[in-house]
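One structure, as structure tokens, below. Some questions next.
A single protein chain has been omitted from the complex, and every remaining protein chain is retained in its original position.
Coming up: subunit A.
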Amino acid sequence: MTLILAIETSCDETSAAVVEDGQEILSCVISSQIEFHKKYGGVVPEIASRKHIEVINPVIQEALDKAKIKQNDLDAVAVTYGPGLIGALLVGVCAAKAIAYSLNIPLIGINHLEGHIYANFLKVSRDQGIQASSSLKPRNLETLMPFICLMVSGGHTMLVLVEDHGKYKVLGRTRDDAAGEAFDKVARLLKLGYPGGPIIDKLAKEGNPNTIEFKRPMIEKQFGYDFSFSGIKTAVVTYVNKTQDSGLKTQDLVASFQQAVVDVLVDKTLRAAKEYNCKTVCLAGGVAANSCLRKNLQEKGQGLNILIPPLSLCTDNAAMVGCLGYYKLKQSQTADLKLAPVASLGL
């Protein structure tokens, strides 16, 4: 049995988890979660490295307590060292180094993007599970390779071919805005509130996605697997300004916008699966929580093995870091105490 303490502080969230054998989540604490805040009496943290410093120790302690283990039971510490905000990453990396040094256990540096892919391979308990694809058995992930991963969040949009552990080929990426960013900014422009993703998802369920035929940006084959979502937010605003007071329902507007984004994501993902002869496609990142994306991918990807992590593992969390850390440890890919954060780390 291998117990890994995992730490993730790449952006807004301070998170720590204890993961057993790369599969079982014994605990996963995220600082912005209400539960944690009730206990420590804080408010939702601002985006700042100083806030990470304030909560990192209680978050780690809570993760150990919830997992009912002591520091001495740990076999290794895994930590995200990039990409992300340098000051935020530094807090997690320093904490991980201190623990690895004091317990004399291996330190493992984790790429945040790679971690998101591995969120698909954590065991999901029934109370977390809602996903059609989430089997309750641990997955033998080597048998799934090669597979295509669509990574979509507020900060990233990329299509990745995963050939083996650590062997990635980025097939395409956004040239401007991430898909999640487009959702948030459209919500802002329409004054729907924050966070925009879940709000639009909910409203769109009551709307007709065929009301407005927004241009599907860069869907044509000539653009390969690259994406562009900057223009579509402007297209939505322009449309609203042009059709003022014509009785356009917000539900229809956002449903049409959402469908345009989802069409591009699903089209390119399935095209990649076909071209690279992959039988498995997985989703990663916060936008993987979008119900339209999930539904469309499952419907249009019939015959493929579609993996979607539970909602709680789509957004930033330390459990995914602990999962990947296990495979890195097995391959002796450990770091030394010189491990330094890298803001613009690629896959």
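The rule we apply is simple: a contact is a pair of C-beta atoms (placed from the backbone, for glycine too) under 8 Å apart; a residue touches a chain by one contact, two chains touch by 3 or more; residues count from 1.
Here, contacts and distances are computed from a predicted model.
The chain absent from the displayed complex carries the UniProt protein name "tRNA threonylcarbamoyladenosine biosynthesis protein TsaE", chosen from "C-type cytochrome biogenesis protein CcsB", "Acyl carrier protein AcpXL", "tRNA threonylcarbamoyladenosine biosynthesis protein TsaE" or "Electron transfer flavoprotein, beta subunit". Residue in contact with the omitted chain (choice from A:56, A:85 or A:339): A:85. Checked against the full complex, the one of A:20, A:114, A:181 or A:263 touching the unshown chain is A:181. Of the options A:22, A:92, A:115 or A:155, the residue whose C-beta touches the omitted chain is A:155.
Listed by residue number, the positions of subunit A touching the unshown chain are 11, 46-51, 83-87, 153-155, 173-178, 180-181, 184-185, 188-189, 230-231, 233-234, 237-238, 343-344.
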